[in-house]
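Here the complex is missing one protein chain, while the rest keep their positions.
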Amino acid sequence: MLDIEDLSVVIRRPGRQVAALSNVSFSVAPGEVVGLVGESGGGKSMVARAIVGMLPSGSHATGRVGFDGADVLRMDAAALAKHRGRGAAICFQNPRGALSPTRTVGRQLIDRLVTHQGMSGDRAVESAAELFASVGIRNPGQRLRAYPHELSGGMAQRVMISLAAGCAPSLLIADEPTTGLDVTLTAEILRQFRHAADTDGRGVLLISHDLASIAEVCDRVVVLYAGTVVETGPAAKVLREPAHPYTRALLRSVPDVGGGRVVATAGGMPLLTAAPHDCPFAPRCAHATDVCRTTRPETEKLADGWSLACFHPQEAPLSVVNAEKSDNAATEAGRIVLRVEDAHVVYRSRFGSGGHHALRGVSLELRTGETLGVVGESGCGKSTLAKLIMGLVEPSAGAVAVAGKDVRKRSRVERTRAQMVFQDPIGSLSPRRTVADSIAEPLRAAKVSTADRARRVEAALGRMELDDSILTRYPHELSGGQAQRIGIARALVGEPDLIVFDEPTSALDVTVQAQILEVIADVAADAGHGSVFISHDLATVRGFADRVVVLYLGRVVEEGPVDEVFDHPRHPYTRALLGSAPRLGATRAADVQLVKDLDEADAATGCALAARCPFVTDTCRSQEQTLQPYGESRAACWRVPELPALIGKSDS
Amino acid sequence: MRILRFVGRRLLQLIPVLLGVVVLTFLLVRVLPGDPIRSILGPNATEADAAAARARFGLDQPLWKQFLDYLGGLFTGNFGTSIQSGSPVSGEMALRLGPTLELVVIAVAIAVVLAIWLGIWSARRADRLGDHTVRIFALFGNSIPEFWLGLVLILVGYAALGWFPAPSGRVDPDTNLTPLTGADLVDAVLTGNGPAMASAAAHLVLPVLTLVIGVLAPLLRSVRASALEVLHSEAYAAAAAHGLPERTLLRGYLRRATLVRLPSLAALVFGTAIGSTVLVEYVYSWQGFGQWALRGLLYRDYPVVQASVLIIALCYVLIFLIADVVHAVLDPRVRI
Amino acid sequence: MADPQLAPVVIGGGDRDRRFARALIYVGGAILVVAALAAVFAPLLSKWGPTEIDPAGTLATPGGAHLLGTDGNGMDVWSRVLHAARIDLGIAVCAVALAVVVGTLLGLLAGYLGGWVDDVLMRIVDIFQAFPTFILALAVAALLGDGFGNLVLTIAAVNAPAYARLVRAEVRTLREMAYIEAAKTSGASMFGILWRHLLPNSLTPVRVIAPLNCGWAMLTLAGLSFLGLGVTVPTAEWGSMISLGTSDVVAGRWWTSVPPGLALLVCVLGFSLLGEGLQERADAKRR
Partner (left out) sequence: AAGSKSDPKSGASAGPAASTLRIAVSSYLSSWDQDFVGFDLTALMLFKNVYPYMIDYGVTTAGDSQILDTANITPTFAESFEPDSEQKVWTLKLRQGVKFASGNEMKAADVKWSKDRAFAAQANVAGIYRTIGLTKAEQVVVKDDYTVEFHQEFPSALTRQIQAISLYVFDSVEAKKHATDADPWAKEWFAKNAPTGGYFNVSKATQGQEIELSANTGYPGPDGAKTPTIRISVVPAAANQRLQLQAGDIDVALGITGQDLQDLKKVDGVKVLSAASNNQVAIQMSVTNAPFDDVNVRKALAYAVPYEQIIKNVYNNDARPTKSLVPLDMPGYSETGYPFGYDLDKAKAALAASGKTAVSSELVFEANNDEQQKIAIQVQAEAAKAGITLKLTPLDPATLGERRTKKSIPLQITTGQLWVNDVEYMLATSFVKGAALNYSNYSNPEIEQIYTKSHTTVDDAARKALWTQVQSILATDVPWVIICQPNFNLPVREKVAGWVQPMDGLARLRYLSASA
């Protein structure tokens, strides 16, 4: 159905030129799910745009985008209008942004139904509701009247899928449908696409930067690197025995809940200005030889639709390198650097009473040399916890002390004793301050002399493996990875007692993420300070945390040594999280499946998870759950002892 | 319901602002040099005459007493008595406010409609000749001083072409229009006076045109910019990528999304337009609010100045309130 | 490899917007530079002083001793048009600069501190904004006299509220930004945050609005002069020159008020073009 042949797109703008795609060829058949993976900027979205004939202005495209025999690139306006939606429909990368903010989602869906399925009036409303229901939206009649901003991220993504499906396309394109969603949701959303291919016989092109997460639902994968296809093949094959060094690097960069270590590949993806005459991966490739650097490898066909563009295909199956942890650091009890006691945080609404209860009684303790992992779904209060520790929000009850000092009563210098690394690497650097200025900020507060400041900034920079030349740059001139290194350098430069990492890698590309994780693992291992590492991605925590706490709607639901919690989860919520985390190689079906999305309203009484937990009883609904010791870890669920049995039952 | 609560809350917020305006104006007119009493007395008046006149207007009272009296009057809708004319300010003001509001409302309404239409047209043809031409022309209009433009329009429209009535009023008195609101076109419509309607409309053309030309550019720029933003937005691209027809795109996805930011700007423009009518009123012999307020100020007619500033401020804040409500209606994201 | 029969498909557009924006900025800038030069070198460019009265008489036609003739007072129109640029541009630019400084300061404080400070400051701003321009102008002129500085004050007072609002809105979004939190956790003082982080970043919209505002300030000044509330005669100022010459136009003596009118128009246009160009560029960057 879709048959892209030798598609090259060069975008010409005054003063710069980008070869977004170079000689890309692949095809999608009806009923087939094809994954398109690669790092940010690899050209994935460009492929999607080419398929619907919406290349950005200034594009020069060659080659052919065949669709049911016609060439999309050369369609006239009328043909394009027909092709878009009915032929190929995209689910956009950022569903919230892709929904028109001033029109109800129902109207938007009906617009599609009317246009492409010729429906009218009540009939359209009816099928809109049906479509909503079929993508898993509860209470569709009411949701039809919602505006996009009233939807949660997961809900918006579902609406987006229903919009695309509403066009009844032959080819459904999903551009990063799961980025930014929680693990539990990701799995569910991906299943939707598989479903579309299987039941409606649609072709599906699934675009993602994260191979691991989409691998499960794809029939075939296409790996893009710098606008070129480096490897294509059946999903299982490419995942288990990737032949291209880049595919292998990509896979190894993904942290693994099983405890597999990330192996970082140095360097970043090049921005090409013209179709390459060499292997674009060569500079980062451990196997590269001279031929790689001078000649572009042809795409060679291997067995069963497997093709590859590499002079040095690798053959060994990708083995999981298990981390040998240096446990000594954890056992060596240092002084206490952080103590949080029964902290509550309420965000007050601007008018009247009420507010949002973001943290509900959290207690923590952390010593130097220790690393505490904090995990939980989006919105569970992780960032609030970080801000609380940093003194950026005031606890409405309870106490927080850093290095023995109550955070509320700290002087300017004492405030620098705790440092934070932020989620958004570029956004956390002041746009009009140079890198040197940003890094030196904590030193300025500590009244360090100018000369001393420069020296220490350089030292911190050196540790981040960055060059001095970067010091005079401004944040917008940095890549995400560089910016995050600067952020870490800034946290380190004042030799603080405590460093809080708030999802430091979630905004980064897979391979860059691996690099940063290595740096962080190194920093966290320092005995001089304690670290708190916050992540929604369980796997990243496993690599180097000593202990881990699991947050759910502002409460700690489980806590314990990292291996214990990961290998023997007690709380149903932890189990669900771990179960839905994608794993390379083995597909691990979740043993606990949560119903519904995270909803703040659920936190009212009793166990917060009650509304979503498959094992819920009346006791759960009425009784507040507190942390109880179960083996080495503690969990806030009274049914823990019964769970293995219950899970076994639901299995059969 | 929520809207009402919002409006209620905002109205409460207006109280300190209006009170501030009241206090500030009250003090300001009194610290200004110039004696309102002297300007109504002949040159032969003695100090005793002046004192009598001062007493007549309560200006012999201590300042705090004057202020309390004024404030008390405001609560009962009594704006005091004009020193110049000796008649109640509220009556005079009612006669003057109508014509000016009529002028400004019509002009801003036309400018807004024109801006929406041209702005979207222009954005859809972004960076083509038509777009550039429209924008440059709007900028030109925006750069001409209103009084100058007014004169040119009179020279062309009245003196040279004779298409429009003489710039000496708002309606032909021969049409025997019964004034109700002071806004002649409205009055003509209300009383069903056909000739007056035609005459009032003819008198409105040039002053309205002057104002429209003056305020079009910022509105146009805003509409065009937000239309472009919408056109470049993912949301619009998504709708287009799903092959929705032009009409649906324009109506459902472009227009309303474009307009969300307009109300507050329109309010601002309305505010400045009220301010600048004083010039247009002069040029077109439009005996409106601005001329009245200006004259009051020149003769230090305290009650007139106080009332006119308060009313302008009130119009201003109310218009902003309306803009916020319209914004809330247009943009579902606004939480009120 | 590329199919030789398939010629590349070119999707047009792309950079025209930038070219237009650049053209706007260049043309606007050029106009202003010329105007500024004219203002600076006015005495060199004209034989007559701006308030020098030609004993030969009034309303001389252009040409001869007077390039653009003389006005109703017997003063050289060309010289006055040039010299007026000093007053008009000077007052407009100074007033806007003052408004920017004051407005930004207020906006920064209100936006960052929030709470009652914000409420109080913004109510004051509301009061000023709701106050009619001409009354404010007359009040200031009557109170302080009508000199250059006072007109600057007046026009600044009229414009400052807009900047306060603009900056406040900007600061309110910026203060939630990660880098402000980062600065706080790095021990930056309040002053440091305001001065080093919020100020430079909140000025982006101000930079775009300020030139537009300069044009508007010139029109306000001209309007004030037209009503006799602006610059005192015989100081050369475009607004008062136009106002003096209105009846001359009706009589066909275009030279007394058309040249100052054109000068005003062109300068305001210069500011508008510049502002529009900057706006366009900012918008393009945002897209």
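Brief remarks follow.
Order as written gives the chain letters A, B and C; numbering starts at 1 within each chain.
One rule holds in what follows: a residue touches a chain if its C-beta (ideal position, glycine included) is under 8 Å from a C-beta of that chain, and two chains touch if they have at least 3 such contacts.
Remember, predicted model here, so these are calculated numbers, not experimental data.
In the full complex, the chain left out of view touches B, C. Within the whole complex, the absent chain has one touching residue among B:110, B:189 or B:298, and that is B:298. The chain not shown here is touched by just one of B:3, B:113 or B:155, and that residue is B:155. Here one chain is not drawn; of C:73, C:150 or C:189, the residue touching it is C:73. Residue-level contact of subunit C with the missing chain is found at 51-53, 55, 57-59, 72-74, 142, 228, 232-234, 244, 246-251.
The chain not displayed touches subunit B at residues 33-36, 38-46, 48-49, 52-53, 82-88, 91-92, 95-96, 151, 154-155, 158-159, 162-170, 172-175, 179, 195, 202, 282-283, 285, 287-288, 291-292, 295, 297-300.
Going forward, only the chains that are shown with their structure count from here on.
Two chain pairs, A-B and A-C, are compared here, and A-C has more C-beta pairs in contact (counted per touch definition above). Work out the mean CA point of subunit B and of subunit C, and you get 23 Å between them. One finds 48 Å separating the Cα centroids of subunit A and subunit C.
In subunit B, no residue reaches two or more other chains under the touch definition. Subunit B makes touch with subunit C in their complex at residues 13, 16-17, 20-21, 24-25, 28-29, 31-34, 126-127, 132, 135, 139-140, 142-148, 151, 155, 159, 217-218, 221, 225, 228-229, 232, 268, 271-272, 274-276, 278-279, 282, 290, 293-294, 297-298, 305, 308-309, 312-313, 316-317. Within the complex, the subunit B residues that touch subunit A are 9, 233-245, 248, 252-253, 256-257, 260, 330-333. Interface residues of subunit A, counted against subunit C in their complex, comprise 5-6, 8, 12-14, 23, 55-64, 71, 73-74, 387, 390-392, 412-413, 415-416, 418-420, 422-424, 427-433, 438, 441-442, 444-446, 487, 490, 494.
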